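Right, one structure below, let's go through it.
Every protein chain except one is present and positioned as in the full complex.
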Amino acid sequence: MSSAPSRPAAAAWVTPLRSWAGSDFFVLVLSAVYFLILTPLAPGFASTGNALSLITSLLPLLLLAVGQTWVLVSGGIDLSVTATIALTSVLGGLAVNEVSGWLGSGPFAIPGAILLMLAAGAGVGFLNGLAIARLRMPPFMVTLTSLMFFSGVAVWLTQSQPIGSLPPTFTAFGGRLGWALPVAALLTWVAHLGLSRTVLGRWLYAVGQNARTAEVSGVPVRTVTVCAYVVSGLLAAVASLFLTGQAETASPVLGQRMLLDVIAATVIGGVSLYGGQGRILGVLFGVLFIRLIDNSLNLLGLNFTLILMTKGAVILLAAWLDGWRRQLARMA
Amino acid sequence: MTPVASSHAPVRLQFDGLQKSFFGVPVLRSVSFSVRAGAITALVGENGAGKSTLMNLLGGNLTPDAGQILLEGQPHRPRTPAEAQRAGIAFVHQELNLFGNLSVAENLCLDGFPLQGSPDAATSSGLGWINRPALQLLARNRLDLVGLKLDPNTPLHRLSSGERQLVEIAKALGRHPRVLILDEPTTSLSAPECSRLFALMRELRSEGLALIFISHSLSDVLREADDLVILRDGAVVAQGPCRDFSSQQLITHMVGRTLEQLFPPRDSKRSLRQDVPCLEVRNVTQPGIVRDISFTLHSGEILGMAGLMGAGRSELARILFGLDPHASGEIRIGGELARPGPRGRIQQGVGFLTEDRRGDGLSLESSIADNMTLVSLPQLARTAIGWLDPTTLRQTVQTIRESVRLTATARDEQPVKTLSGGNQQKVVLAKWLLTRPKVLILDEPTRGIDVGAKYEIYQLIHQLADQGAGILVISSEIEELLGLCDRLLVLAKGQIRAELPRAEFQQERILAAALPA
Partner (left out) sequence: MNPTPVPLTFRLLQAATPLLFLMVVLVFGLLEPRFFSFSNLQGILLQSTATALVAVGMTFVLLVAGVDLSVGALMFVGAALAGKLILAGQPVALALAVMLAVGVVGGTVNALLVTRLRLIAFVATLGLLHVGRGLGLWITQTRAMNLPDSFLQLGSAQWLGLPLPLWLLSVVVLAAWTLLNRTPFGRHLYATGFSEEAARKAGLPTRRIIGLAYVLCGACAGLGGMVALAQLGAVSPSFGEYYEFEAITACVLGGISLFGGRGQVFPGPILGAVLVKSLFNGLVMIQADPYLFPVITGAVIFFAVGVDSLRARWLQRWNQRPIYLTDPV
């Protein structure tokens, strides 16, 4: 119908149900329910130690998902994040390791290595963005090829060997929760504000919703697109810093299996793969949900093959629930 | 309500006390009228009068709450569009349902390819081998029905919008319908294409088909239709033979009050400032698109641009707004050379309401507020990093939506796709008004909008001109240009063919200049 009559109030029970289903907190409730059901089943699920390990494994995924959200909102997709992790990890390791580090062991070695990692992450994002915005190549193919290319470079640089003997001060940045948690929280907060409260954020949504309208409305579409990929690359570099710190080695296969988790967490968190929709708060809960499942299945002592299968099934279930709640939110 | 009395022809379709409500809000309140075979019945009404709901009931998209539809005396209760189609109801929608990646022939026979072994029997199942020669023949026959001389193998994306419209009608006629519904068939057609379509409609009428013609173009309705049914607020407010209605009566019935005129009175002397040029175009040429375009738009002036479909008007507008390049020539805005790109133009105070409201005018899924503020975000931001204050945004939206008189029932956060065409256009206007434009280019500002909303948009245009903006209006409705503008340019084949001051406005002169020599 072209003419929508003014919308009347729906039945009394629909409205609260609708607003609940449509809110970001839906996934949080889902996580809580899951937690309550699993607590009696999985030994040690509700312990402090487990909570800490949960948070530790959550932070890198959170940063990746937040960066991915920026890209998805702008109407693209970034499959290259895991390659960015590998590449920056390897570069950082090569620069700072105590045996043959490029930067030696001077006072500037560690800040230099971190800067190098950030610059490399931003650089990968910049190249992705440039190819997509300037050459108008499809984001899926661009980031897929850059996934192949940069993870290839990471493997080639190290001849497929992990790099050990990293200085403890370096690994502490990501490995110690006291550092990692505030940094991740701050970055997430800034990314949230940037998306919801700034001109750039509005522009991202506008480009993702309808790039032609955005162009006619004077939005610098290309710059905005490049920005999204640079942010994704930067956050992937920080995630790499965390993962490298946690593993205490730099490795060209670091984070290799995280891509699926990143996409799953963002989609469950309410970000649309078609662009123009999604919020950081929802993504935070999506990440929590994914990691909760991972963690609980590990505690249940399940075989890793079963974990893989269960995770697949849970992702499907969550995606289906998400579609269902969207429908509910659209009702009335 | 009594059905049309003066019918020699039999009644083909009868609506009998139809009612429909959505969530307790009645959209149709007991609608009754009949449609004769061998006649064109026009259905008119403002957006929201219930036309689409009525047609959705007929087409099987909705079922009525009460009442019934009789098709040749038999109850017609389609549950799906396919059922309605089988019963002989054929639609030609405003938005064409064609596939650019298929050939014309494939588009014509998509729901029933002739198969090997049974060249005549069309089947809707996906199985079997397509009989290519039979497909050619069938497609050629259907194209003949609408008098279109085309190779059926032509890819559809090569066709002009007029040709596509005819293909869509040929597709509908191929199903041998008993009732053909044409919903706003002329919005994307040029004048010759329109007259061709009307000739076809008359021919189909003489063959005994019942046609329902839905249009906002009242002159077309009064000229072409036999019977008239006017809907307002979900009820039939008047019906009868077309010749019993004048244009003024028609409008009064539709709007429910007397509109003094279709256009607000215009005193061009009042606002026009000949000494202040705000847009100067000198010898602008882009090979294949426009050539040697020169004109000046003054502050406070409403300048119209007439021409046939495909004369290059919208293309020129895109060039003026910096969306498309031009090879040579000069564009000055407020005396200063135009800055590159839409961003540059916006900074210099140019605004552009595009022809394709849904495609590049709005973000349909986004809210009213987001759409309205999109262009002026940088001005609304507080600091260099672009920090936005929600309160400021809310107040800005509040002020501007009042000044464009957006319907009060819509919430700021409601997606614009839920609005009627007229209100959507007001959102686009609000978006540009927020930038306080010095030059505003309006490409088909009232396309697909009902009479009442049109009048309000004209008023807004006047207001803007009175405040000193220069306005360039492109329109395919010559009456609109005559009623609204101070001066007219006529474009044909990418060139300005005539320039007429208001004193010399004559439809014949404009048409003569617009037709290719």
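Each chain gets a letter, A and B, in the order it is written, and its residues are counted from 1.
Quick note on the criterion: a residue touches a chain if its C-beta (ideal position, glycine included) is under 8 Å from a C-beta of that chain, and two chains touch if they have at least 3 such contacts.
The shown structure was predicted, so the numbers you read here are calculated from the model rather than taken from an experiment.
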Residue in contact with the excluded chain [from B:R158, B:R202, B:R243 or B:K417]: B:R158
Contacting the left-out chain in the complete assembly, out of B:G256, B:P287, B:G359 or B:P390: B:P287
Residue of A:L41, A:L115 or A:L306 in touch with the missing chain, whole complex considered: A:L306
From A:G44, A:P182 or A:G323, residue that would touch the chain that is not displayed: A:G323
Chain B residues touching the omitted chain (full complex): 81-82, 85, 93, 97-102, 106, 110-111, 113, 115, 123-130, 157-158, 160, 287-291, 310-312, 315, 493-495
Interface with the unshown chain - residue positions in chain A: 131, 135-138, 140-142, 144-149, 151-153, 155-156, 159-160, 260, 263-264, 267, 273, 303-313, 315-316, 319-320, 323
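In this text, only the chains that are shown with their structure count from here on.
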Centre-to-centre distance between chain B and chain A (centres being mean Cα positions), rounded to whole Å: 44
Partner chain A, residues of chain B touching it in the complex: 22-25, 27, 47-50, 52-53, 56, 321, 323, 342-343, 345-346, 352, 354, 359-366, 370, 373-375, 377-378, 381, 385-388, 390, 409, 418-421, 431
Sites on chain A touched by chain B in the complex: 1-8, 10, 197-200, 202-203, 205-206, 209-210, 212-220, 276-277, 332
